[in-house]
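Take this structure, written in structure tokens, and hold onto it; I'll ask about it next.
Apart from one protein chain that is not included, each protein chain of the complex appears where it belongs.
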Amino acid sequence: MQGTIARRHRRLAAGITALALALALVGCSAGTPAPTNSEPAAEMDFDVAQDGFLTIATYGSNPPVNIDNPDGTLGGIEGDLLNSFAEKYGLQVKLQPTTFASMILEVQQGRADMGLFVYWTEERAQTLYYSSALLKVPAVVFTEKGFDYEGPDSLAGEKIGVIVGQVWAELMQKELGEDALLFQSQPQAAQALLNGQIKGYVTGLTQMFNAPLSEHQDEIDAHELVDGDWNMPESVLQNTGYNVVSCENSALATALDEHLQEMIDSGTWEETFSALPDEFTVDETVPPTQGC
Amino acid sequence: MIWPDWDTLASWLELMLAGLVVTLKLSFLTTVLTIILGSLSALGAVSTSRTVRIISRVYVDLFRSVPILALMIIFYFGFGPWLSEWGIDTFTLALAALSLSSGAYLSEVYRGAIQSVPRSQWRAAESLGLGHFAILRFAVIPQVIPPLVPLTLNAVISIVKNSSLASLITVNELTLSGTMAVSLSFMPMQVYLLLGAMYAAIILPLIFAAGRLERWVNRRYGLVSARLKPTMAMRTYASAAGLGRRDR
Partner (left out) sequence: MNGLDLTALLPGALATIKIAGGAWLLALAIGMLMSYIRETGFRPLLWLVNGFTTLIRSIPELVMLYLVYFGIAYLGVRLDSLTAAIVALGVAESAFMAEYFRASLNTVSSSQRQAGLSLGLSQVKVLRLIVLPQAVPFAVPPLLNSFVGLLKTATLASAVGAVELLYAGQDLMNRTGQVLPVAISLVVIYVVATLPLTALVGKLESRARARASRA
């Protein structure tokens, strides 16, 4: 068992170096604005919250999935997908920063058209309509560098941070009670980890590349969670992310799925993915079960 | 609006009752500390020592100026590395921020009350040979305590309300349990209405008690509380007691 964790840990470290390189590439490609073509915009059969904009609720960058650039543009894999999608319909991508728990409400309530990279749960499916699967991201527990992590037991009795609304929050709270600290936002939890106020921080690996952790990568370690850690089912450990829209606006998800299919057919989607390391696997699963 | 089914409602209540216990605990401890801090600082403000008066003034001005939420965030994220070394958890931090802030307000209320006692009474007591502390202890404080009871109760009301801010620095109290319930069920209106009702259930009795007590004090100690009425800090809390209701 211990061997497995150690091996996983090594693999993760190697992947992270590769990912840093990949991010540089993805970041570059996202930074260049798409050339404006004079093609007439495709006809929209979905609604948008604000005319002329594709309003996207985001809870911060999740490199390489989505990178929220300081100038308000979207980068990362989501950038590749959504910038070209918006352009096709004559829309402009507009980021609406919020917290994770609020993001889903913003989409449900129609303040934003789309939420980025959300896992599937039965409860969420009743209020959100899911797009096609994008990719899988491993769940990790971040610790400070050099912490002798040998599974959850090594963190017994310590405070562990989670993000309100993320799938791990409820499970960790049930398991740890008041040792699970519920943070409103990811930068807050990351800051608390860097401060030494929490000993572990459970979230997706992508946060490694988001500020403030991205600035302190040499001070932290990421340990991939395995089946049964804190009694969590495997389904929340290697989880597939989807973009979500409100139930009333499912046509938007359908249009996005069509666009994604076009990108896959033309080979551009493969280009986007080719630079990614193993940790982020492309998900070939069937579309999620819609609960709307 | 969809109404939650019984299972959903039960899961909310389970979360929120656990949160309610933390809110009550946090509010109670804050109240105790606030009264201690407020009293000490008010006594400091009327002290004969200039240094003590200055310390009291700086404390009051500083903690009255900085918003409680900013205090909490600054304590938690700003001074985090040191505080965590001392094993201070977020509950304690929230308790400290709430108490320091409410204590500064209450200090002004108490100081105003002490200073509302006419100088003539001080001089009369001095002529009897009483010292500074003896005058405070035997002449001043006994007569200002009754009118201060409803005003302190109003501070408690503010404390319970402000304790909800602790949710934003991970203290798992009532409001955070509500936010959790929303993040699991996505019925914000229903959850937050229930949350509001739970706060009202704690605070409404306090508001009525404060109002009753104030009317009773005014009847019984009319003169003293009339002197007290216009001090500024009191106005911060006065509203909660329905200031001026007796005038009708």
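Per-chain numbering from 1; labels A and B assigned in written order.
Operating definition for what follows: contacts are C-beta pairs under 8 Å (C-beta built on N, C-alpha and C of every residue); 3 or more make two chains touch, one makes a residue touch a chain.
What you are looking at is a predicted structure, and each value in this text was computed from that prediction instead of being measured.
S.K.: Among the chains included here, which ones are touched by the excluded chain in the whole complex?
M.R.: Hidden chain contacts in the full assembly come out as A, B.
S.K.: Of the residues A:Thr99, A:Gln207 or A:Asn239, I need the one that contacts the missing chain.
M.R.: Of all options in A:Thr99, A:Gln207 or A:Asn239, contact with the hidden chain holds for A:Thr99.
S.K.: One chain is left out of this view; which of B:Ala70, B:Leu130 or B:Ala209 touches it in the full complex?
M.R.: Missing-chain contact among the listed residues: B:Ala70.
S.K.: If I consider the whole complex, including the chain that's not displayed, which of A:Thr73, A:Gln109, A:Gln126 or A:Ser250 touches that chain?
M.R.: The missing chain is touched by A:Gln109.
S.K.: Touching the hidden chain in the full complex, which residues of chain B are there? Just list them.
M.R.: 1, 61-62, 64-70, 73-74, 77-80, 157, 160-165, 167-168, 175, 178-179, 182, 187-189, 192-193, 195-196, 199-200, 203-204, 207, 230, 232, 235-236, 238-240, 242-244, 247-248
S.K.: Can you name the residues of chain A that touch the chain not displayed here?
M.R.: 97-99, 102, 105, 108-111, 184, 187-188, 190-191, 195, 211-212, 215-216
Following the convention adopted for this analysis, only the chains that are shown with their structure count from here on.
S.K.: Can you compute the centre-to-centre distance for chain A and chain B, using the mean CA position of each chain? Integer Å is fine.
M.R.: The answer is 41 Å.
S.K.: Could you list, by residue number, the parts of chain B that touch chain A in their complex?
M.R.: For this pair, the touching residues of chain B are 76-77, 80-81, 83-85, 89-90, 168, 170, 172, 176, 179-180, 182-186, 188.
S.K.: Along chain A, where are the residues that touch chain B in the complex?
M.R.: Going through chain A, the ones touching chain B are 101, 104-105, 108, 123-124, 126-127, 159, 161, 164-165, 169-170, 173, 178, 181-184, 188, 191-192, 195-197.
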